[in-house]
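Partial complex: the chains shown occupy the same locations as in the complete assembly.
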């Protein structure tokens, strides 16, 4: 019965939290449409309305699912307004949600295609003005599993693109910033492996942070930097919250300094 | 093997939190009895012992699941005492849990029927005195999926009914109160669409709150009121926690004032 384009898996990434039953309600709607669906939570604890964090979490996770998975992203401050409903097909995966930049950024990063959907194309006649996760996107996910996505979309569009700060090349290396702080208090920057040389030094808050390979190489309380599992350079403290110990929040500047140039300055 | 009365889905609504593995343990018990069950979390973050919040969340969510779903509700301050075990059949859904008012209120609201269950009818010989979610209700859910519910129940009973504050008609409209505050800080009242006219004004904490259709119509920091996805009137602030910004907690009074009468007073 299911279209072969799909894995039969639907993931959910939202800012709904765990208290109110909002995510569970969406699952009910999906299972009503497509009872065999395997529904997997990526996160329901994206900070409320935080589009950047939704992008970072979903973009880091989705590729580990089977191709043909439908990823529903509901961080949606514009719910009920005229913002568009979109479907993105990128890297062999499907994404549905509001057109607020998150899915557009995923489409751009993975050379995907973006379609618009509307109530008529989805086949719904009304929706609440505050919970499109339930009334629009969960319905769309279930219908796509049954009918394929081409029946659900109207036409190609250029999606809204989320702004993300990019590292800036400097005389001595790169200036970046902390993009994300995870559950362990690790400080995830927008600097990546490609910005490092064999002689790079990390500087945050005027302190040099040694680069290590894994957490337990560090001494307790002394921060270190490593390449994390998302491919970003992160600042960490062994078995502790780097964010608290260093007093760092999102947006803090972090620099890569190429040591050759540092040497020259000393001369 | 499964009885055709059932969707094969079991939902869980509890105050167990996410830390201790209590909900996961219940899932193990259910899967031991009925391995093909699709188990969906509605919420495990009902505030401890909060029967009203359990009712509001479960009542808002259950109807979106396929009919024949079994909803297990374990907010159970009387666990281990002589409070009864019940099964409610209402609106095509099944509910099991302790007889403490939550499921009785759902039965009454949806003209359902309530049966008692006991250890003998469920087929258990002993249970811990602190975790009937695991030892009684998860077992019952699994057995009902296999055997049907009629074998598990003893007879009809009148369930305990949860008290819920109802709006009161006033000279100028209705007085209600804040029943629930969600993850976004939205203030959910017990006032509904039926209490509004085309010329209604919402008043909370001596301030008039404009009625809008969706969140992003509001200016930042200015509160508004809208009809939410559960059918209640809620007070919200655009992309912010209304509860914090207005200093409102559960129980705060909120009034609907009919503007015609306001006009008359002015004359």
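As written, the chains take the letters A and B, and residue 1 is the first residue of each chain.
To be clear about the criterion, a contact is a pair of C-beta atoms (placed from the backbone, for glycine too) under 8 Å apart; a residue touches a chain by one contact, two chains touch by 3 or more.
These numbers were taken from a predicted model, which means no experiment stands behind them.
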Oligomeric state of the whole complex, in copies, if 2 are shown: 3
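By our rule, only the chains that are shown with their structure count from here on.
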Give me the superposition rotation angle from chain A to chain B, based on Cα atoms, as a multiple of 5 degrees. 120
Centroid spacing, where centroids are CA-atom means, of chain A and chain B in whole angstrom: 31
Within their complex, chain A touches chain B through residues 15-25, 27-29, 31-32, 35, 39, 48-49, 77-81, 128-131, 134-135
Enumerate the contact residues on chain B facing chain A in the complex. 7-9, 11, 13, 18, 38, 40-46, 57-58, 60-62, 64-66, 69, 182-184, 213-217, 226-229, 238-239
